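The complex is shown incomplete by one protein chain, all other protein chains being positioned as in the whole.
Moving on to subunit A:
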């Protein structure tokens, strides 16, 4: 099944697979997929140059950014030809130096006798004249226009019913920068950019595995966004790869602007607050996940790569964990878990304790709390809600505020408003502490989308605490646990390896075992290649290594 799909299904940009695709049997899904994608009516390229130019420029509605340049092959007196390209998507240096200059060069008059006209000339120009790294042939107008819109230059020759498409893609882009989210103290500093090719390059550079596969599909009938599915052929489970590919093919939307579009179409459950597909801006994290048998989906135009299948345990894991020694990493994971529990539960625990179970609080503290609350006119639920919503407003505002002002306003808002609110007797000092801790706790999660899920769940949790105290909190936690247990990401239980329990996978959950024990890949994903290390301990035996160490000395 997989081999057939590899040949048949993919709308591979500018690759030779097109011819083969026609031959092999297409599945219904593929047919429908292509129907959606082909917007223009394909027409054959006419022989006359004028009508060919007319056909192609009408394909983009003669838009003003379409550049048509007519010239004569081999200088004056030669056969007339034309190139068409979209300004802004093409590299003008390549167009000028390697297409125009080459095609107009005098030496072209030395064309061998057999190649003076028609198809032979076309082949000659493609094979011997134009020094462009990638050429395609557009069989019909639809294909030619499609490739022109992705930055190729169309090359037409008078009297030839063919169209040559030359790779001149050059998109405006920003350089590789340090990722804004997921920053680490120790680890590589490069992050994905908006360019698909650059992103794949960043992955390739880290992983020279010939078994790494990249399948590029097109999503969006209008935007024609390239989406690359990256996996390692002999690690990633075939069933999951097929599932990912078929789900992406099923996407029926006109535009996919960001990987979030893809994510929301292919996730298993659309009603859950928890991310069933993780995302990352970091190539090293993407590569690490590829090596665990996961699949990375890169969308053109988005610096966020998707990682599927996702597990709950990745909520509190950061790539840094594997770069630092295991005791430190394990401790930091504990800290993150504590902070995430704080982000979820602290305000609701405050509500429950202060209004339902004051007897649980140590007596001196309860006196201090009561003194602090004595001026507060509201019940603790209202107080907590007010403060939490204020905090969310501040947080949202500081994201929108222009760069330099943002943090300042955040501090001013938190400190000044908080202090003033306490003095005015609207909130109690403890509440301010709790809100501050909650907010800081939610920032400690390495995964932003996981942190938002907890931020959101905090509010129902506060309602439950306001209604039934600790009992309400427990009920809601149980409902969340039930929900988490029912979730699956591409067939993999979300809570694996906690349930279904797998002892060998526990080495990389709450704790991060020493590297030498991380012998197997996560078994929950059922990778084809189970072991990362050939030998237990991951090191060559001492007696084997001895010879080498002698040499070094």
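Convention: a contact is a pair of C-beta atoms (placed from the backbone, for glycine too) under 8 Å apart; a residue touches a chain by one contact, two chains touch by 3 or more; residues count from 1.
Throughout what follows, contacts and distances are computed from a predicted model.
Peer 1: Looking only at the UniProt record of the hidden chain, which name from "Spore gernimation protein", "Cell surface protein", "Amino acid-binding ACT protein" or "Protoheme IX farnesyltransferase" is the right one?
Peer 2: From the choices "Spore gernimation protein", "Cell surface protein", "Amino acid-binding ACT protein" or "Protoheme IX farnesyltransferase", the unshown chain carries the UniProt name "Spore gernimation protein".
Peer 1: Considering the complete complex, identify which of A:265, A:323 or A:471 is in touch with the unshown chain.
Peer 2: Of these options, the touching residue for the absent chain is A:471.
Peer 1: From the list A:134, A:419 or A:486, which touches the chain that is not on show?
Peer 2: Result: among the candidates, A:486 touches the missing chain.
Peer 1: Write the list of subunit A residues that the hidden chain touches.
Peer 2: 239, 356-357, 359-363, 366, 468-475, 478-479, 481-482, 485-486, 491, 493, 495, 498-501
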